Each structure stands twice: as C-alpha cells, then as structure tokens.
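One structure coming up, written as structure tokens, with questions to follow.
Left out: one protein chain. Kept in place: all the others.
In order of appearance the chains are A, B and C, and numbering begins at 1 in each one.
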Amino acid sequence: MKGLPPNWQISEIEPGLYSILDGTRSLEARVSRNHKGYVVDLNGQILEFELEDPRELSSGSRHHGRQGRADIVAPMPGKVVRVLVSAGDAVEEGQGLVVVEAMKMQNEMKAPKDGKVTAVSAKEGASIAAGQVLVTLE
Amino acid sequence: MKGLPPNWQISEIEPGLYSILDGTRSLEARVSRNHKGYVVDLNGQILEFELEDPRELSSGSRHHGRQGRADIVAPMPGKVVRVLVSAGDAVEEGQGLVVVEAMKMQNEMKAPKDGKVTAVSAKEGASIAAGQVLVTLE
Amino acid sequence: MFRKVLVANRGEIALRVIRALREMGIASVAVYSDADRNSLAVRMADEAVRLGPAPSAESYLRMDRILEAAALTGAEAIHPGYGFLSENDVFAAACESAGVKFIGPSAAAIRAVGSKTAARQVAKAAGAPIVPGIEEPVDSMDEARRVAREIGYPVLLKAVAGGGGKGMRRVDREADLEAALRDAASEAERSFRNAEVYIEKLVLEPRHIEIQVLGDEHGHMIHLGERECSLQRRHQKVIEESPSPVMLQYPELRHAMGEAALKVARAAGYYNAGTCEFLVDANRNFYFLEMNTRLQVEHPVTELVTVLDLVEWQLRIASGERLTLQQEDIQWRGWAIECRVYAEDPTADFMPSPGRIESVREPSGPGIRLDSAVYAGMTVPMEYDPLLAKLAVWASSRGRAIERMRRAISEYRISGIKTNLEFFDRVLADSEFRTGSFHTNYIPDFFARAGRSVAPTEDEMTAAKAIAVFHEAKRKPVTAGPAAGSRWRASLHAEVLR
Partner (left out) sequence: MFRKVLVANRGEIALRVIRALREMGIASVAVYSDADRNSLAVRMADEAVRLGPAPSAESYLRMDRILEAAALTGAEAIHPGYGFLSENDVFAAACESAGVKFIGPSAAAIRAVGSKTAARQVAKAAGAPIVPGIEEPVDSMDEARRVAREIGYPVLLKAVAGGGGKGMRRVDREADLEAALRDAASEAERSFRNAEVYIEKLVLEPRHIEIQVLGDEHGHMIHLGERECSLQRRHQKVIEESPSPVMLQYPELRHAMGEAALKVARAAGYYNAGTCEFLVDANRNFYFLEMNTRLQVEHPVTELVTVLDLVEWQLRIASGERLTLQQEDIQWRGWAIECRVYAEDPTADFMPSPGRIESVREPSGPGIRLDSAVYAGMTVPMEYDPLLAKLAVWASSRGRAIERMRRAISEYRISGIKTNLEFFDRVLADSEFRTGSFHTNYIPDFFARAGRSVAPTEDEMTAAKAIAVFHEAKRKPVTAGPAAGSRWRASLHAEVLR
C-alpha cells in the first residue's frame, strides 16, 4: 500500500478499527468521518484532518481560507437562541455572531476574522444540524 | 403485525436487538440465528427454536425425527479425536459414537436412539465445523 | 421495605438507582421521554412508562405525569436522582399528598435549606461559618451597590434557585455591577424560572469541598467525610476525589467541617442523604455555601472510600429504617477519584457534542467503577446535560489512584462524538494537580499554562493520515487503470443522487 510507513502490519478488527504493529510497537486506530473530514482515534488521541486524496467523498469544502469568504457553521446540533448581527454589519475578529444552545449550554459563535456580514441564515428558535451554515462573512 | 401479542410496543435498538414494552413491563430481546435455527436472548434467557414460518431461511432441516434417519452433527467447531463406530455397526441409545475436542475438552457424541450406523463421515484428526454431519444412523 | 419504586430521572443516575433496587429485590419503574425510549434505564428496569416529548419541561419535569406513572404501576416510592425534580419541595409535597414516598428529605427541609439564601440564614443561626454577604435576594440596583460596597469587591452574584454555575457572575468593580446583575438575573430566569439573585463575598483561591451527611427519620445523623470538588470548568465539577488532599496534612479539618455540616442539616430538620458545600481558603478557614438536598453526582467517591452504599441507605431510610451506623463506625480507606465524562469537544472550547455514538469500549479490571448510560448506536440527545458517564477508580493511595485512572482512560474509547477523555489524561499527568495543592481556578489556570488541547505531532498526524488512506482504499478497492477513477466517481454520483 502506497503511503503506508515501512514495518507497519495492519489488521482490521472491525470496519474502521485497526490494530497496527509498527515493528513491535502496538497502535490502535479507529477511522471515522464527520462533517469536517476524517477523525482518527489513535491510541485514544483524536486527530482530525481533511485528506487531499482524490477519492475523498466530501462533496466540496466549506472552508474558504482566511482572506476570502468565511462560513460560520454550527459545530453541533442544537437550537439558535439569539442572532447578534444582521447582514451588512461590520464585525471584528472575536465578536459574537450567533448564540447556539445544546445540552443546557449556550455557546457563542465568534467571528474568525474582521469582515462584513454578507448573509445571516440562522433564525432565532430554529433547530440546526451540525455543519449547517449560520452566518457568512466576507 | 400479525402474531404480535396485544399491548406490545417494540423499538429497535440496533439490528436484531429490540426493547419491548408489554404494557409497562420492559423486555429486551436479541434475535440471531445459528445452524440449528433461531436463538432469542430474552432478558438474559436463551431460547432456541425453529420457526414454521414459510419465509424461514433454513435450507432444509437436518433433523429427521426419532423413527427414521438420524444425523449426528458437531455441536461446535473442533477436531475429531476418535471415531468409535464403523458403518454397519448396531448401536444402542446412549452409546458413544465419536469423540470431538474443542477448547481443551473432549466430548463424546452419543447415539440418540438404538439403530444401525449407515455412514461415518467423521475422520480422526479432521477439523470440523459446527453443524457438520459426523455419523448417520438408521 | 418498598416492593416497587419509580425512578424519576434518566441517564446514569437512573441506572444507578435501578441497580440498587434490583440488588435489594425491589421492582423498578423507569420513566422516559421520547428521546430516551431506547435508553439502558428503560431496558434494565422491570417496568417503564412514557412521560412525553424530549424537552424536560414536557417530560422529566412533569410532576403530574410522574405521579400518574407511579399510580399506574403501583410504585410505593419515588427516587428523584439529582437535577430535574430532586430538590423541588413542591414535588416532594405532591408525592406526600399522593401517598407516594419521596426518597429524600421532607418538603419542609428542602424549603428550609433549598434556596441558598435560606440555607445561609439557617447556617448562620446554627453557628456554622458562612461567606460574608446577605441572606436575601437583592431587589434593586441601589441595594446591590450598597451591599457590594459593604462586603467589598470582588463579589459574586448568584441565583437564589441556582446550581451548576447558572445565574452566577463574578464582579470585580462597581462599574460592571449593573450589567452583571442583569445578565445573572436573566440567566436565572431562563434556567430556573426564578430571576432572584443575591450577592456574596468572593473568597479568593478557595477549594470547593463538600461534606456528605446521612440521617434517618428518627433524629440520628452522621457525616461521611468530604469530597474535593475544586476542579471545575464553567462552575461544573469535572474531577472529584475523596479524601481531599488537604485532609492528609490537616486531618482535623474533616472533623470540624463534618460538625459544621451536621449543625446546618440538624437545624433544617434534615434526613436522608444530603450534602453541605463549603469554600476552604488557603488558611483552611471554611465557609458554608449551600446545601444540596439530594444525592450528588459524585457520590461514588464517598462510597468507594467508606464502602457504604448511599442509595441503599436512602431507600432504607425512606422506608423508615433506622440508620444503624454511628459516627465512629465510619472509616476512610484509600483514595477514590471520579472523572465526569462529558459529550464535549476539547478542541472547540468544550462545546457540547451531542450526536450518534458509533462505538464504545469501556475500561474494566481492578479498582474501576463505571456508571455509564451510553451504548454503541445511541444518539446522545441535545436536550439534556452532556454527562455520558462517571468513571471512578479506587486505589490505596492518591498516586496509585491517579495512575489507575490514567490506565482506565487509556482503555476507554467513545467514537462518533467528542468527549473530554483526553483532557482528563492531561490533567492527571499535570504536576500541579499531582501535588494536590490547587483551588477552584485550577482548570482555567491549567488552560492558560498548557492550552485547551494538545496539537498532534507531525509523526502522529502522518500515522493518522496513513491509516485513513488505508481505510478508504479498503472500503473502495482501487483496481488498475483509469477506469477505477471513473467507476469511483460513478458510484459517488449514484450516492449523491439517491
């Protein structure tokens, strides 16, 4: 297998769960996917990343880099408690945009950069899914 | 659903695992199949049976009743340690036919009825699968 | 003893009570919201009754539905667990009226110490030390200003009906008081339907230590020592232990705090299990904070060091039995630590992480106690708090308990949602935590020192990516030639169109 480190011997325990012997060193890894990309649990440590692999299933990245457009997406399923900005507002990095509630906790989604709000898709009281776009900045 | 007791409310936990509320009484059942038929774990009690249902998947019963032919099948995977009878032997109910070893234990397969050995498929030293025919009586 | 008991809760605490009932030969009745139809509590109980839709207000807070369920099943008593209706005196009284025993203190005792301000008055009258402040909710900005000036900044605003840090604000200077008061009151209103807030002196760098008490309905009460609960994030406890490390050096403190707790509880006419919370400053001055009139989340650490079964005693006491233990019977042996495993994402500021659990591997072996309510395939509901499980260990010493907990965490795997398991391992490895010398700001300080999460090394990232590529290749075998790519795309296309 191209890309596999030398000395690796991999055995599948169940779909997505692998035991790896790197020489004599024992590793265990579980591979899964979420809305952001791959999640690998490597001996209890969680690593998240996107693969540049051409066969990646993702139907298009939602991340557009620091300079251009930025979609603020819900990191978890929940409910929109408050929308703090309107389309057209200028915002600063770190400014609160939307308050989302899940599991009895309120979480403020903050602007990742200075910019201007180009669209607000979040509606107060609405239920949202993980990965759903709430606000778009430019 | 025809055949379901009244007052039952069934919820599927995962394929084959069900939570049943019989009125307020809570039951949990796991349905699986082995070479003999259905295995239902009902609140920790194991029940085994064959269904008369026409849609049963079994490709034909191996059990032929007390009067006619009787196949002695391996109840578990293992190894044939000793074959105690030959084709043509007359045997009595309870007489040892074959010794099978698995998990460091030897188990003697006994004749379920008086009869005559018509075929011996078991070979000493051979590995066998659960449900494999070892000896046939008539 | 009761023949049948209804458990008016969900999650791990419902299982905890159902287990005790089964061991005592008492039939159990679970109640459930639609989000919990498939829960382990429903499946492990002898009977189960639906309450309503997922939101708590339509299910676990519906007193009428719960009492109907008790009547339907013939349950003789109700165990309220913690949270939900457990500290609700109206519910306790409603149970009494309905002829169903409420497993906990009397409605009158809940009223006497149920609100923080009432509890402070009881404690003051009983001679237990309290944090300087007032015992009444503030009813105007002017009064708030006057009180805060009197006791001196920094002060803490707290919800009268509160808990878990909701409706709580630290105020360092008068300029911030008005905004903080408004925020606290509105959060208190949202969380508890009670906007009342009071003010108290903020004790600097305190430990948060609580004392477990246990009393029968015949006037006999003892304490079971302390739990160290200083490790909190957003005013939520995350790691608890018993004993408190401070007691190793100053064993007389346990006795003094135990006596203070008993004074408060006795003054309130308290019985059954209850907990008095204290702040302890660097000079080991302790101040009574409030009383939790129910079983605590972290009761397992007390059970592990005293080898008593608190839920069994709750049931025995509620059925009228006498508490046969004397104070001198109670011994504390070894060390217990508990980690609260939450569905939250350490890399995203510990935001809640509800969702579907793909797989679970639980730790076991010597010295492990796991109180969990999750299973592979379960969808963790977003309507309730994010506690998935409590992982507790016992060992002969604090050092051994820490290593045992790290070993248990190394075996524990939950996939599909994020959890704080990695975070625990980092804290348990932290040299400051290991000294045992810390206060309630430990976790924010730890984050400031060590970051919220640790970035993987390049080697780890390379290994993880290699496995992911291997996994993809395994799922969709690549055949030679350019056809493979297009076949891949064709199947992807089919998937998208579905």
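Points to keep in mind about this one:
Following the convention adopted for this analysis, a contact is a pair of C-beta atoms (placed from the backbone, for glycine too) under 8 Å apart; a residue touches a chain by one contact, two chains touch by 3 or more.
Since we're looking at a predicted model, the values are computed, not measured.
The hidden chain makes contact, of the residues C:Arg22, C:Arg426 or C:Arg452, with C:Arg22.
Panel shows subunit B; residues 1, 3-5, 8, 10, 12, 15-18, 20, 22, 27, 29-32, 38-49, 51, 53-57, 59, 75-79, 102-105, 107, 130 of it touch the chain omitted from the view. Residues of subunit A in contact with the chain left out of this view: 11, 13-14, 19, 21, 24-26, 28.
Interface with the hidden chain, as seen from subunit C, comprises residues 15-16, 19-20, 22-25, 44, 300, 303, 307, 309, 333-334, 361-362, 364-372, 375, 396, 400, 403-404, 406-407, 410-411.
Following the convention adopted for this analysis, only the chains that are shown with their structure count from here on.
Measuring from the averaged C-alpha position of subunit B to that of subunit C gives a distance of 49 Å.
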